[in-house]
Every structure is written in C-alpha cells, then in structure tokens.
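Let's turn to chain A:
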Amino acid sequence: MNDDQGEATPGDHPDADVEVEMLHGVPVLHSGDQVTLPPSREEYVELLERLREQGFWVCVDLCAVDYLTHPGRTLPPGMEAGRFEVVVGLLSPERRERIRVRVQVPGEDPRLDSIVRVHPGADVHEREAWDLFGIDFEGHPDLSRILLPDEWVGHPLRKDSPVGSIPVQFKAPQELRR
Partner candidate 1 sequence: MSAATAVVIAGDPLLSGEVDLATIGIVLLKVLVTFVLLLVATMLMVWFERKLVSDMQNRIGPNRAGPFGILQTLADGIKLFFKENLMPERAERRVYALAPFLSFVPAFLLFAIIPIGGNFADGGDGTVTIFGKETYLQLADPPIGILFVLAMSSIAVYGVMLAGWSSGSKYPLLGSVRASAQMVSYEAAMGLSAMAVVLVTGTLSTHNMVVEQAGPGLWGILPNWAILTTLAVPFVIFVIAGTAELNRPPFDLVEAEQELVAGFNTEYSSIRFALFFLAEFMNTVTMSAIFVTLFLGGPAGPAPWGPAWVWSIGWFFVKLVCFLFMFVWFRATLPRLRYDQLMHLGWKVLIPASLGWLLMLGAIRLTLDNDWNPALVGTIGLVLFLVFWALLRGANASAAARRELDEELTV
Partner candidate 2 sequence: MSTTERDSVTDLAALDAARVRLNSDEAVLRMSQTEAEEAEGYRAPTQEGLGERMIMNMGPQHPSTHGVLRLVLELDGETITRSKPVIGYLHTGMERTGEELTYLQGPTNVTRMDYASPLFTELAFSLATESLLGIEVPERAQWIRMLMCEVNRLSSHMLFMATNGMDLGAVSMMLYGWREREELLRFLEAVTGLRMNHNYIRPGGVAADLPDGWRDHLLRAIDPLPERLEEFDTLMTGQPIWQNRLQGVGAITTEECYSLGVTGPILRSTGAAWDLRRDMPYLRYEEVDFDVLVGSFGDSFDRYAIRLGEMRESIRIIRQILDRMPSGDYRIQDKKVTPPPRARIDESMEALIHHFKIFTEGFKVPAGEAYVPVESPRGELGCYIVSDGSAHPYRMHIRGPSFVNLQSLPHLMHGGFLADAVAVISSVDPIMGEVDR
C-alpha cells in the first residue's frame, strides 16, 4: 500500500488545504502522495495533452461516477460540483507516478470532449461511460453501446436508474414473508 490513497476529506489530512498549489494551470488536490487534478471541462483535454508530454503516457482508466445522492466531495474553491464526475487515471511508466484527473460534468448537460485523439486507449472506457452513465464524449469516433445491447434504453449505472430485481423464490407461504 504504497501508491494507493483515498481522497481525503478535509480535516483528515492537515495538508488538504494547500489548494493554492497549481500544476499545469490546475489546482492540485493532494491525497497522500498521489496527486489529483480537477480541471474544468474546457481545460480537460488540453491538460491531458500537457500531462502526456510530461510523461503521463498511459491512460490507465477512465470511469464516471454519478454523485447524485452523495454531493460532498473535495473540490478546489470556486469549482462547481457537477452531478457526474469523469475520473481519468494516468500513469507515467518512466517516473512511476500516477495522477488522477477528475472532471465535473453537469447532470443537465452531460457532455465532455473525447480524449481518444490523445489516448487512443480511452476508446473503450469512454464507450463504457457513455453506455452506463450516458456521458456524451464529443469527438469519439464510435460512441456506441459497448456492454449493453444496441437497443437498450437508459443508462443503468446512474443512481436514479432503478435497480431491478427478481424476487427470490422460497417455499414458505407468502403471508409469512415480509
């Protein structure tokens, strides 16, 4: 557990308030020894491009989070929390460092520029995020359903998408069961 840190809630970490520190024009959120950058939607692709030049060649992971029912999270002052957040995990094999980029995506306008031109490997991740969260990645060459069938309606990992369930069958008479 050397390179894995949770995003700290303010107060847990005394150094969580050093938000004046800027990296690549973006305020830095420290969590342990791992760095998290929360750029705005406009800065996002440009930042990834710059980071790539800095040696963060590998886009390890891209996933979306729906913060509908859990609004509290660490953000630099002045940044407006969106309903969605797209989290990009970057890796610099050379420097053996990881960096996490978190972009806020508003719920009423879930659009974000695609980073496929920067990191071709983000292709499947963006398709997955579109499929499960409905985040529209503009400029993606083939933004189609990846895990769900083409004709599926809705985006099941959104928090307001209902969880379907088939009741488990038991033998006990119904009136006994709650």
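Regarding candidate selection, all candidates are chains of the complex that A comes from, given by their letters.
Keep this in mind: contacts are C-beta pairs under 8 Å (C-beta built on N, C-alpha and C of every residue); 3 or more make two chains touch, one makes a residue touch a chain; residues count from 1.
A quick note: this is a predicted structure, and the numbers were derived from the prediction, not measured.
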In-complex contact of chain A, chosen from 1 or 2: 2
Touching residues on chain A, where the partner in the complex is candidate 2: 1-9, 12, 31, 52-53, 57-61, 63, 65-66, 69-70, 72-73, 87, 89, 93-94, 96, 98, 100, 116-125, 128, 132, 141-142, 144-150, 156-157, 163
